[in-house]
Every structure is written in structure tokens, then in C-alpha cells.
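Apart from one protein chain that is not included, each protein chain of the complex appears where it belongs.
Going in written order, the chains are labelled A, B and C, and every chain counts its residues from 1.
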Amino acid sequence: MPNIWHQYSEKVMEHFENPHNVGEMENPDGIGHVGNPMCGDIMELYIRVKDNIITEAKFKTFGCGAAIATSSMVTEMVKGETVEEALKISNQAVAEALGGLPPVKMHCSVLAEEALRSAINDYLNKSKKED
Amino acid sequence: MPNIWHQYSEKVMEHFENPHNVGEMENPDGIGHVGNPMCGDIMELYIRVKDNIITEAKFKTFGCGAAIATSSMVTEMVKGETVEEALKISNQAVAEALGGLPPVKMHCSVLAEEALRSAINDYLNKSKKED
Amino acid sequence: MRKYARKMKRIYLDYAATTPAHPEVVKAMQSYYSNAFGNSSSIHSYGQETREAIEIARKKVAALINARSEEIIFTSGGTEADNLALKGIAYTSKDRGNHIITSSIEHHAVMETCDFLKEQGFRITCVPVDKYGLINPEDVKKAITDKTILISIMHANNEVGTIQPIAEIGKLAREADILFHTDAVQTVGHIPVDVNEIRADLLSTSAHKLYGPKGVGALYVRKGTKITSLLHGGEQENRRRAGTHNTPAIVGFGKAAELAQKELQHESKHLTSLRNKLINGLQKQVEHIYLNGHPTKRLPNNANIRVDFVEGEAMLLSLDLEGIAISTGSACSSSNLKPSHILTAIGLQPDQAHSSLRLSLGRETTEEDIGRVLEVLPQIIARLRAMSPLTKSSMQEKTNA
Partner (left out) sequence: MRKYARKMKRIYLDYAATTPAHPEVVKAMQSYYSNAFGNSSSIHSYGQETREAIEIARKKVAALINARSEEIIFTSGGTEADNLALKGIAYTSKDRGNHIITSSIEHHAVMETCDFLKEQGFRITCVPVDKYGLINPEDVKKAITDKTILISIMHANNEVGTIQPIAEIGKLAREADILFHTDAVQTVGHIPVDVNEIRADLLSTSAHKLYGPKGVGALYVRKGTKITSLLHGGEQENRRRAGTHNTPAIVGFGKAAELAQKELQHESKHLTSLRNKLINGLQKQVEHIYLNGHPTKRLPNNANIRVDFVEGEAMLLSLDLEGIAISTGSACSSSNLKPSHILTAIGLQPDQAHSSLRLSLGRETTEEDIGRVLEVLPQIIARLRAMSPLTKSSMQEKTNA
């Protein structure tokens, strides 16, 4: 039997089988909600921010293996980053951190990037209002 | 190994391998010359007639196995027949005497019938002139 | 998890995608590669022996659908058969009319061919289906115009398994003097198919769906029906399909047809029972699971289920890691990311279509296999639902419990 799912890297498989940071967050500082059912991927990303630093990130994802793995990876990557640094995380960076994605799955990493931006923007909007 | 050439009956094969009455005839009473090179079959049929009875028939044929076998068969069939009886020999009769022919080869039996008619007509024309 | 997957018994539940060639089929083909390898168009004995083998196979395939040998055109598969049927009739009949009636749930081989013909100036009417995937013959009748040259309606659907009322459609086509084609790729060899009973003028079939080899199929063309060739060239198949005969595959198809005819009755009973066990077992264990397709008018081996709140490919991947092979209506790897046109045609929302799985059973499926799926799949669903933003909170509590 050949290496199954071998378009997926070991890292993708790890994050698919044991995704990090799964779940909802109570009173998050920012929520990102992206994707659409037509394309079969929906991501919700929650962040907690303290002193401009993302201290916690969680996600819920309806999507394929790559969608789950990128969600898991992006929530790992943002933790401990400043909001500005987090905004610089690109979909390529997420894909690279996962050891690459098959071409047909790159859209999942785009979604992860969008989910993160959406959550950060939500946080920034909220904090503006509080100002 | 299956029966090779099995579209051909045993009888056709016999007559192809050992055709009867091959050759030219010196001073024949009738000569038939039919066929055309386009279709790949040319038959020459010679008859000798005595007292209205065909005593001898010979042929030369350029053509496939069925053409050779029908030539051989038709020259056998006419021997001893009256001219009138010989004119009644149809291509079906030749084919039947050979135990049948594959459909794509029925044209060869038609050619044999035509060769015979042509030879008899030649004989009849000649004898008319002699009259 | 993955580490163990390599050692465990693999369970194949994707027989609708393709079947393994039956060992007797493989055996029957064996001598036609290097021994009796002649070109069937050759006049010599090597050609003769393959010509004979092909004609024997043709008889067997014809017998399976109650046709005559000379009504069978061997093709390279179901796709070619469908293309030949539609384009062949379209080109032959274009002086009589330019209208073709088909359905919204055809296989891509019919659907995309219709799209091509549309570009060539033909007019296509797609009749809809109901929520079970069933076509209403009345809709077909209403779609007929005086320009209609062909009705092409599949026998049973490859995804949801719904069996269409094609005998009725064949009857009304005949009455209207319009040619009727049916894509029977999913039915031939699995349920009884009789070209005269269903009044088909053209019928497509494919060997690899009935334990025959890949790369060979057939188009049945009723005697007297004129059809323009799709592959032009040599005089093979009565000048209707050129190309050196694929003798081993054709011989294998013949053997598969012969075996199918014998085993069909028993097999369809056996698979229906296993299939029902699977569906009932899943519905008993897991909430928000729904059967796609018709509950009874369906292929014996087809279980297509909608598992709300979870994406299909994630389930497929999780099952594959457990050594279980299935298929999904999701298309997260396809070029356009759109879910199956069949699932949307039966009225599913995009997320519901993306949540659908097809488990298709076959000859080697056992009770144990079904037991294993009933053990593994609910766990996978629970795990993925826990991650899904679509899972209702009430739902989630139950699943986590």
C-alpha cells in the first residue's frame, strides 16, 4: 500500500488528525467568520488580545483536511504575536509551515489568512469604538 | 490454434490447394474472359464442346482463394453437361457445391458464373458464324 | 492512527466508481496479450482467432441486455459510449431536428457532451428531478417538440442510486417516434436490463463497473438505427467504431457479462440487505443523518447519506486513514470547488451537498465490513462535528456526550 494521501505532508496529516486550538472562545476580543457553503469551507476564528499581543486563538471549521490543518496551523502561528505582526502572516506562510499544500488545496490557506485578518479587523474595530 | 481460414469450407480449401482443370486450352470452342484488375479478380475459362455437350473445361485465374476454388468448381460442374444445362448453372449453385462461401466472397462465384456464360456465348457466337 | 492504517484490512466501499476485475475475467484475458495477440482485422490465422474471440464476447454482452450481437458496438468505455450515442445521433439526425431532451442528473459524460452539442447549435432541454432524484415521465413528454431527435435519460444515477422509470420514458419516446438513449453504466450487470422491455434505441454500458476490465464498454444500437461514427478510420465494428480491437479487454468484458448474468439475482438481494443494515445502523447511531435518493427505487448497492455539519472530504480522509474507501459529493479537490450537480439537483443546499457520502457495496463486501463502518464512522462524525461551526449547540451537546 503506497503512502496514502501523500499529496498531504506529514505536518498536514498531524494537524488534521490532532488539530490544535479547536473550539469556541468565551468573550473573544475578535471573531473572524469567512468562507461560504458553496465552496465547502467555513472557518470561524476567535482571538484574545492583551496589550496588543494575541494571547489565545481558537477555531471552528467546516471543511476538508487541508481546511482543518490550516485552521489549526494559523491559530498556532498567531499566538504570542503582536497584532501588526499577525496581520503580516500570509497564506503562503501558513502553507509553508505545514510543509506545503497540494495546488488544489491552496485555497484553504487563503481562507485561513482571511479568517485571521477578519478576526483582527473585528478586534481593531471593537477597540476603536472603545477608544 | 483454431481452424485457420475457417470462413472457407473444407471443399473450398481442397479446390484452392489442388484446383482441377488449371491451364490453357489449345483451340478451345469457347473462351470466357471476365473480371477486372480493379477488383483483383480476373478469370479466363475455356471450353471444348462436342455434339452440344461440354467435354472439357479449363481455367486460368488471377484472384484470391475463393476465386481459384470457384473457377475449379465451375469447370468441374460443366463437364458432361449440355450447353443449355450449363447455362443454368448459377453462382449460388457453384457456391453451394463448394459447401458455401463467406458473404464477402460471393462475388467470386458471380465471376465464375459470368466466366462460364461468357465462354458459352463465345462458343454460340462462333458456331452461329460457322452455320 | 495512520501508522496502523497500513496494516489493517482495507475495506473498499466505492464499487460505483469502479470494481476489481473478477479473477475469472483476468484469467480469460490472459492469453490475448502475447499469445493470441493478432489484429482482428488481419486475414491470417492470428487475426482469425482473435476475431472469433471478439464475436463470442459480443454474444455474451448482447445476451446480458437481451440484444442481438450485431447491435453491440464495442467502445473504450462508458464515456465513449455516451459520446458516441449523443454526437452520433445528433450528427446523423441534424436535418430532422436539433433538439435533445436529457435530465439534470446525468453523468458528466452525457452532460458535458450536451454542453458541447449546444455550442454546435443543438438545443438541450434538461428535465428536472424531484427530491428523490426521480424524473417524471410527464415532464419528458411535455418537453418534446417537433424538432426533438433524441431523449437521453440515465437508467440509474451513479451518485444517489435512484432508478428512473425508463420503461415509461422509452414507451413515450417510441410513441412520439423519437430515439431513446439510456446511460445504463450503473445498472447493467447489477439489476435486470432488457433493451426491448425499456424500448431503448441506444444504451451505454461499461465493463469496469461490473467486474470487467477498464478500457472497454459498449453502445447498444437498435438494428436499423443510423449513427455517425465518433472515431473514424478502419472498418472495425461494421464501420461504426474504428481502431484496432482491444481483444483482451473485449474478451474480459464478455466473461464479466456472462458471470454477471449468473450472479445478478443473488447479488442484488445480498447487497440490498447489507446496504439496508448500513443505512439503518448509521441512522440509529447518529443524529441528523439523511438518505439521499429514493428509499426503494435505488441501486441495491448504493448508500448515499448526508451527514449534516461535516464536510465530506474530511470524513473521506478520516475513513481512508482507517482503511475504508468511500466517495463524496463534495468537490473540495475539483477545479471549480462546486458540489455535485446531482446533489444540488435533488434540492440539497451547498453545505448539505458537501456533507454527503456515497458508500457503494460490492461482491467482496461482508457483514464484518459493514460492522466496522458502523463502529468507525460515528466516531469520525462526532470528532468532526465537534470542530464544525455549523453544528448547532444543542446538537453538539448530544454528540459530545
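Here is the rule we go by: a residue touches a chain if its C-beta (ideal position, glycine included) is under 8 Å from a C-beta of that chain, and two chains touch if they have at least 3 such contacts.
What you are looking at is a predicted structure, and each value in this text was computed from that prediction instead of being measured.
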{"item": "Sole residue of C:I135, C:L299, C:I326 or C:M387 that reaches the chain not shown, by the stated touch rule", "value": "C:I326"}
{"item": "Contacting the left-out chain in the complete assembly, out of C:D82, C:E159 or C:D201", "value": "C:D82"}
{"item": "Given C:G243, C:G281 or C:P389, the one touching the chain that is not displayed", "value": "C:G243"}
{"item": "Residue numbers in chain C that touch the chain omitted from display", "value": "10, 12, 14, 17-23, 25-26, 33-35, 37-39, 41-47, 76-80, 82-83, 107-110, 112-113, 115-116, 206, 208, 213-216, 229-235, 239, 242-249, 313, 316-317, 319-320, 325-328, 333-335"}
{"item": "Residues from chain B at the interface with the omitted partner, ascending", "value": "1, 4-5, 13, 16-17, 19, 22-23, 33, 36-44, 60-68, 102, 104-105, 107"}
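Note that only the chains that are shown with their structure count from here on.
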{"item": "Relative to chain C, chain with the most remote C-alpha centre", "value": "B"}
{"item": "Between chain A and chain B, centroid-to-centroid distance (C-alpha), Å", "value": "91"}
{"item": "Inter-chain centre distance, chain A versus chain C - centres from mean C-alpha coordinates, in Å", "value": "39"}
{"item": "Centre-of-Cα separation between chain C and chain B, whole angstrom", "value": "57"}
{"item": "Multi-chain contact sites of chain C, meaning residues that touch two or more partners", "value": "none"}
{"item": "Multi-chain contact sites of chain B, meaning residues that touch two or more partners", "value": "none"}
